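Apart from one protein chain that is not included, each protein chain of the complex appears where it belongs.
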Amino acid sequence: MKCIGVMTSGGDSPGMNACVRSVVRTALAKELTVKGIQRGFAGLLDGDIHEMGRRDVSGIIQRGGTVLQTARCLEFMEPKGQRLGLRRLNEEGIDGLTVIGGDGSLRGGIALHKMGFPVVGAPGSIDNDIAGTDMSIGTDTTLNTIMRALDALRDTASSHERAFLVEVMGRKCGYLAAVGGILGGAEMILIPEAAFDLEDVAHAVQDAYIQGKSHALIVVAEGAQHDINQVAEYLRQHEVGFDVRLTILGHVQRGGRPTAFDRLLATRLGVAAVNELLAGNSGVMVGLQGGEIGTISLEEATSRQREVKQEYLDLFNYVS
Amino acid sequence: MKCIGVMTSGGDSPGMNACVRSVVRTALAKELTVKGIQRGFAGLLDGDIHEMGRRDVSGIIQRGGTVLQTARCLEFMEPKGQRLGLRRLNEEGIDGLTVIGGDGSLRGGIALHKMGFPVVGAPGSIDNDIAGTDMSIGTDTTLNTIMRALDALRDTASSHERAFLVEVMGRKCGYLAAVGGILGGAEMILIPEAAFDLEDVAHAVQDAYIQGKSHALIVVAEGAQHDINQVAEYLRQHEVGFDVRLTILGHVQRGGRPTAFDRLLATRLGVAAVNELLAGNSGVMVGLQGGEIGTISLEEATSRQREVKQEYLDLFNYVS
Amino acid sequence: MKCIGVMTSGGDSPGMNACVRSVVRTALAKELTVKGIQRGFAGLLDGDIHEMGRRDVSGIIQRGGTVLQTARCLEFMEPKGQRLGLRRLNEEGIDGLTVIGGDGSLRGGIALHKMGFPVVGAPGSIDNDIAGTDMSIGTDTTLNTIMRALDALRDTASSHERAFLVEVMGRKCGYLAAVGGILGGAEMILIPEAAFDLEDVAHAVQDAYIQGKSHALIVVAEGAQHDINQVAEYLRQHEVGFDVRLTILGHVQRGGRPTAFDRLLATRLGVAAVNELLAGNSGVMVGLQGGEIGTISLEEATSRQREVKQEYLDLFNYVS
Partner (left out) sequence: MKCIGVMTSGGDSPGMNACVRSVVRTALAKELTVKGIQRGFAGLLDGDIHEMGRRDVSGIIQRGGTVLQTARCLEFMEPKGQRLGLRRLNEEGIDGLTVIGGDGSLRGGIALHKMGFPVVGAPGSIDNDIAGTDMSIGTDTTLNTIMRALDALRDTASSHERAFLVEVMGRKCGYLAAVGGILGGAEMILIPEAAFDLEDVAHAVQDAYIQGKSHALIVVAEGAQHDINQVAEYLRQHEVGFDVRLTILGHVQRGGRPTAFDRLLATRLGVAAVNELLAGNSGVMVGLQGGEIGTISLEEATSRQREVKQEYLDLFNYVS
């Protein structure tokens, strides 16, 4: 192996730049050439590819987003697009590829791997929904962003004696909502993994009111059974004591400077990805497994969804 | 004057606690008794009033929201409620009142002042919409919150080549949108003070795309002529190059630890408010006027709205 | 077991409050009484002990330091003091004790355990020097504080083309220096675990200069073989290209709001500590072991020092 390619794909997440930097510098330290592929698989098909040196990754470890950019690419979901992608890699003299991204991006990696091209994935996802890694690149930063937002909302909720519904990201995975709710001192968390009655939500808010709390905070994942507007409407139609307000944290959850945890995780995964390629492995994702960096096959990583640990749901019941 | 009361009223803003602390400590230093009135005029009518000592305001300078809480009070808008308020103040032996809050709160102060009760106001508002003060308590903190959100959104917008519409607070005053847009490097700002064509917005986004920018950012005040959903819909119906996303910053803008500017302003205004009461003045608001603390009559402060300086709109045109 | 005690001891670390909150609420959920012991073992001997309810731990999850305070206690190092401590616990009707703190605090726990009193420890340490846990409460927050300081120093170092020596905490354990150096993009890290020649430091700085870098950053642990002043003096006496400046981060490393990681870890450890006491275990410390919460005997946890992983030192060599 003489030249490796690196791309970021799917939704961006804070720490992707730290991972790109790590891949580039590790590869250079091992005397490989590195080529950066802009805009994920879309850029691969367009040939938007350039060689990267040490300086190209200077000063990016602390930046959110991804300097390689990212894009959706329907074309690469078809065999024709995949073959074109393989051709481009060969044209560029790339011998192995690191794909940093979420579920869909890793599936793109599987396609190339099946055609015989060496591919190693690294999990980038703010939702922490990728199986085979305890945490994905970006999750810790997003969690801190959510936590600070909840801290800020509690200030204002307490000042007005209000109930606040806060929507956080997580279409299929309630990790951010559950852990955010624990850390932000929420009264209730509503996650995709658990069905719930609107009546129970109203009871939780009423309880907080009756106990004399100055506010109630409910964290709602995007993919919860009832969406935040439905919950708000129900609470407003029933007497719950507090005035009800809702806020959707939205895209700010995806941005911001990566935390120490994400920079370290991303750096470790970048080194590991290069080492796997050099060791002749392909079709695997590197991930954080019990404190150490391990691997899992891309097939397995993409075949199931990470779920919130039962430990965290129990935790919430104790401390909330 | 032997005993003064202090309340926060209307929407809470970061720095109100620093102002309460300053009022309490200054009054104590001048050997007055201080009584805190919880939940604004509502708490006044309910007699939710308690004496405050030095320790009651320890460790609150850095906290958002208001420890005195705040509430709306329709009853106090009627003469009957206002007479009851006056009775309560007399029952408690309060000789003068400091009201920290926005437009509506200052109007409540006028009512008491007109009945002969000494009242001094201090401007608390995240929107910076109060006349007679260059900045209100909370505006600087909110502006920093918006600025950091825009910094974060730029990270992710650049990674995806997107146009982002961002709604910030400001129903009648475009200060936050205009200055936020300058500081956040926006392509366009849409404020209540200026009519605009949706076509011009589309042109601004197209221009950014054609110039090869990696993203476009448009900051929209709550009270802009067309609301953010209308703007988004228009852009999606017209080819503007970038994918369009929208985000509403919402209530997080109101929370958070007060900045140095807000802590200092709030502290200065608290000292001044006590001094005005002791000097026998009433019916005035203390405010920041050209770097110094001055006063303006409550009537004048509430009779007009602060507008965004033309200087800032020109500034935006130069540097955006 | 009907009543448990909780104390924080040794140096404070961010997240201790989250752990106290978790111990209190979990114990209450299990229908135990909880007593807080102020100022560690010193407060135990003085009988500075009070019952704690849910409200006593409201709003503390986000605060640095420890509401239970902490102090050194030479008296408790002697058998006489330890017997007095045991007597106090019995007087208060406390059946089991949770000690949150570092090495010395856990040794105090061993003394009580050996006299037959049920004790469970939880690791609080900003240095991450405690064996038997992958991370201690406070380490992640401190690491983020160091990282932000290094980000800030790079700004100014680059503007002036300077070499910066930065001292971070860690008398025996180089974790903060090593990981901080990786995340902050340092040119060299000097840690207690590794001897080094001053000449090599000078070479590293010269190399950075010759390669055309705009600055050089060297992170020095408190307990490094040569202290930061010696290193600075050596560099100044030898021509290294850059001007040399030094800064000692000092006590600010110990403060600040706990991060999401520390709040979650502290909450998990608090629940686990109560569960261990209820399960009849004593003389153990709860810790983070490969992503899960496990236990280790207090004897073992205090018999050796955690060292920086070789993986991290290798990492540094690749990416720096």
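Labels A, B and C are assigned to the chains in the order they are written; within every chain, residues are numbered from 1.
Note that contacts are C-beta pairs under 8 Å (C-beta built on N, C-alpha and C of every residue); 3 or more make two chains touch, one makes a residue touch a chain.
These numbers were taken from a predicted model, which means no experiment stands behind them.
Across the whole complex, the hidden chain's contacts among the shown chains comprise B, C. Residue C:Thr156 is the one among C:Ser58, C:Asn90 or C:Thr156 that touches the chain missing from this view. When the full complex is taken into account, the listed residue touching the unshown chain is B:Asp134, out of B:Asp56, B:Asp134, B:Asp227 or B:Asp243. Not every partner is drawn; the one left out touches chain C at residues 8, 12, 14, 39, 63-66, 69-71, 145, 148-149, 151-156, 158-161, 164, 214, 245, 247-252, 254-256.
Listed for chain B, the residues touching the missing chain in the whole complex are 21-22, 25-26, 29, 58-59, 61-62, 134, 140, 143-144, 147, 151, 154, 179, 182-183, 185, 257, 259-261, 263-264, 267-268, 270-271, 288-293, 311, 314-315, 317-319.
Note that only the chains that are shown with their structure count from here on.
Chain A has the Cα centre that lies closest to the mean of all protein Cα atoms in view.
Averaged C-alpha coordinates put the centre of chain A at 35 Å from the centre of chain B. Chain A and chain C have Cα centroids lying 28 Å from one another. Residue positions of chain C touching 2 or more other chains: none.
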